[in-house]
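Removed: one protein chain of the complex. Kept in place: all other protein chains.
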């Protein structure tokens, strides 16, 4: 693919050139090189995709689940086969290190694996004789045409949170990936094509806001999955539902990590550093605030400053690099502004990532690991999602105070605790108002067979991505009540 | 209670006089007598209730589920004890026959019974060793403060679709009943008071649109359940979600019943008549269109006309009465207008309920059973929800045509088939686009341990009332991932 | 009831005098008074009960589950109403304190409550289109006639582990209670009679080995539940299965409690003392060995000796009594012999319950709390079930050694750990080979909505008592695969 290649849509089993008026350049955030041009497909193209999906659905829903998952078994094999190639693409367009890319892709593959179990997962339930001679059965049928709108930070994993389940349940699926990272999805659809999914069952539509709005208002699209910022998640949720659809919309986060004095500081440091600085902090499960409790302050500050200082930043494809760039120069500017704001609000910038130069990659959008000390709970920096490698340190006296602090958070994606104490862990898991809780873990990402939960402004809807929730979201329940009088069985 | 009694709200464990400016009169639809005056509570009163609920929630969520259901076991006993009294109240304010009132109350009690199982139903799931030494657990915790807004046609059952599950899951619950039928709920809350629920856990707020809007926008209310017309369901769904809440909103219906030539016509007649004319047609599962297939036309028309003609209409408390009045004179006028519209569109009014006089109850809002013959599928009467005892007859040649017809329906609450054929039943259940399917049944109302499903414009959301869906709706999932290094167990 | 009353069987809805040749006297273990005479019913009487059950089953299985549980709702009410009376009877015939009797009865009632959820718990599962046009459904149907044989130590609770589930699932149930404690069950059946269960659905058969053998070989009895000693459990398991039945047989135990140095010694003491000495140690979940780890030895020994010394032993109906007698004088003799054996093997009897005199109850079978120090892991006393208030103290150096020690145990009913360490707890729950694990708990008795698991020689079978396991055990699965060609739906 040449650097100026215009990316294609995958509509009705064909790779198609978009009729879009506008394009965006896709750039490698580490080198600023242009990798491709992505079309911003029009409302009409969305309509075309939706119509093909609706047509494909008529047959697809009638393919037995056991046959539908055969495509996923093939996809699993193809993903394993092309694993390194896709991981490299992730790094190129998204900036994270190759190890991180491999990690996210592995999580994606696990969702394909889990969705292979849909013949069993999609079972309904039934009761004989709810009244004498009357039986009742709940059958799961697919919803119809569904769409997902996915963000830039996990180009492979997040589409795979939705797609395998949606398809295996018998739906037709339209993906609108982030226009910043469309290349990974191109590869993914190359593999989907090889699996032989029937035309129109799975479609790729590159685009921006026009495409999103068209999906949200299209009468044929019955369900929408979204991952992105809280502002857009809220918008997508209200628009999709105002148009009568079901919706699951995951938003932003400001994830606290609480460190108790009895924590294993060495282990905690490694884990927190990976959480705060891994993927350059561009994760909805990134640690953003470390709350030190009591005597944990000094030892933890010491080790985390050390970790931030030593973290190797560079091009994700280079050996030994532990952290890549942020996604765009706008993003870099925004993050640096937030660091400054933190300083202006009284925090001490004990490790400052703003001055970072990565030699050989001077045009890359690098921000180094940053640690702000003495952050006040009520300050903006303590409450704003940074989406960059910036960790704020807040100090409290005890666990109760830490919980009060974190439960004031408008978000609720993740909360982690570092401790040796079983009681502290129980109290934390019982009381922390967040969907994903980590105990001695820094990135509490649920496995594919668990829901990826988020609370408060981190999630809008009731059914989450992955696992059993995916089945609930991607199927309609149909209740059948039957009465077959015995007497009729005697007449022929 | 005197006829002019002003109904009270039940807030924070106290019966309180509303500060409402406006009141409505609650009238017996069979006699037009005023039964009571219902306050239209203000936004401030909603806020007060929400705040009490939020306070109560702090303790209530910590009461073990096994203790929480003890209140429901008591409620079940109290409902059995006061069964006839409540049924009588339903008839007085809602108009249906005493038998119908008893029927709906029984369904309500079944939901209380089912919710007694919440210690088991609310279990989460868990995996050991998702990675070496790391465990993952999904815990269900209550959502917080939740509200339900319920309609006039099932004054007891529909509040009980929601309340028992919400409470047993550890939520605090606010009920805004229909301002047309607030008396049944007064009795229900009298019993709830006797069970001893802690203050603020379950609250009653009488009111109209102002109260609804206040619930939909109140930040403390986390989830909203609604049953009513499609227009309002859509409004509630979009407003609740725009305010970040989860919502389940059940709307209207236009339920078709398909009669095949091999049906047992006598049995079919009884069942269809009960579905079309029972509760004066004011059911979201009322049969509204009978589609006769092939040679079923003549025999079915004959028997249903006979049934409509003979149905005894009167005051629901009187012996032998099979059908009561519709809810208001406005409703009666609207229904009669729709009958006329059907006639104007070319249908033949073979049984005309408009002329009905019920002696001794001349002021009652009675409309007699009505049958329209030769209704054209594309006519308005064939597609508009009547919510009255009016059955339209449509004829088609075969089952495929019947399915095409009914799948064009904008609603999808129920579809029924009458046949002896296993194949026809299978085809119907596979293809009919409706949530509740009846085979040789006229009112396919799911049992409490099944979801009350609706499709298309009959339901907005993804999780339904009753059973397992109620648990999903009324709980937040929290995923906890724990790592407890083995090595730490060796140091003390 | 006079003290010499001959207890009746409850067969086919009638209280019947047994034709037994032999009788046993039922005695109050605290006073040695005769409470009643219990018949040892014959093989013929078992046959009669089985035949009545088989007849009753024909109709009972056709009663909808929602109706069947109405009897359990009534039973729950009756049990609450007669709660204290039954508790008193338990104490009189079994010896435990009134508080302990109330505790076990509460656990029994919880099983009745849980079984009220059977309409939902008994749901089967189903898949549409396992192949094109073919559907598959798993329906649960009752097994038929089932029996339970229950032990002396929980006269109310253990029958209620089985009966409510068996009945609610549509089976007919025969109870053969311990001939030592038949009085509680007499009261229970008095209540069952009041609920109005149809004749033959639930039957009581007093008896001993002849009755047991007759149940194990009777062709009509399809499933057997047993709780007792390991030797008899093994016998029942092998006999029931050799006769083609399903069986679940719970046996004995030798439950270790591990105390880590970081445990809260005061809390641990109370809990361990209750576990070791509560119910006079006659619990399958009694702590029998306390394994102190490292520096826990001294402080734990000190507090437990203190607790053993101070425990108030006496007649369970008397105020302030904390521990009652053991069941019989034979039992007392056996326990005292085992204490002596421990001493002979080198243990130090630091608290000796053998000399205990309870004034006013000199004829009671009392053994006081006993603590053996320095018990060697390989000694007999360390491995033999005592079923009396005797706690052996063993010391090890670390948690690994403790786990090795307890995993050599031939039993596997329970293992408990006392610690503040989350890591130690995780290691313990991961590695301990026992069915019921307690963390900072001394009697890890699963709630009614969990299985009462046992491992190794503590349980024979695969499905346990209570909760979901009960449903699996008391239902047959029937898989129905249906093909209804679409083409047939077009011909009438």
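Order of writing sets the chain letters: A, B and C. Residues in each chain are counted from 1.
By definition in this document, a contact is a pair of C-beta atoms (placed from the backbone, for glycine too) under 8 Å apart; a residue touches a chain by one contact, two chains touch by 3 or more.
Fair warning: this is a prediction, and the values are worked out from it, not measured in the lab.
Visitor: Wait, the hidden chain, what does it touch out of the ones we have here?
Guide: A, B, C
Visitor: Specify the residue from the set C:136, C:213, C:345 or C:398 that touches the hidden chain.
Guide: Among C:136, C:213, C:345 or C:398, only C:136 touches the chain that is not shown.
Visitor: Taking the full complex into account, find the residue in A:45, A:100, A:210 or A:262 that is in contact with the omitted chain.
Guide: A:262
Visitor: In the whole complex, what residues of chain C lie against the chain that is missing from view?
Guide: 125, 127, 130, 134, 136, 138-139, 223, 234, 237-238, 241-242, 244, 246-247, 264, 267, 420, 425, 429, 434-441, 444-447, 449-453, 455, 457, 460-464, 468-469, 472-473, 476-485, 488
Visitor: Extract the touching residues of chain A with respect to the undisplayed chain.
Guide: Spelled out for chain A, the touching residues are 66, 69, 73, 76-77, 110, 113-114, 116-117, 119-121, 123, 128, 133, 135, 260-262, 293-295, 398-400, 421-427, 430, 447-449, 467-468, 482, 484-490, 492.
Visitor: Which residue numbers on chain B touch the omitted chain?
Guide: 62-66, 119, 122-132, 137, 139-141, 419-423, 425, 439
Simple rule for what comes next: only the chains that are shown with their structure count from here on.
Visitor: More than half overlap in residue numbers between the two sides of the chain A-chain B interface, or less? Answer same or different.
Guide: same
Visitor: How big is the gap, in whole Å, between where the Cα atoms of chain A centre and where those of chain C centre?
Guide: About 48 Å, centre to centre.
Visitor: From the C-alpha centre of chain B to that of chain C, how far is it in Å?
Guide: 44
Visitor: How many angstrom lie between the CA centroids of chain A and chain B, rounded to a whole number?
Guide: Here chain A and chain B have centroids separated by 37 Å.
Visitor: When you check chain A against every other chain, which residues touch at least two of them?
Guide: 125, 127, 130, 139, 420, 425, 439
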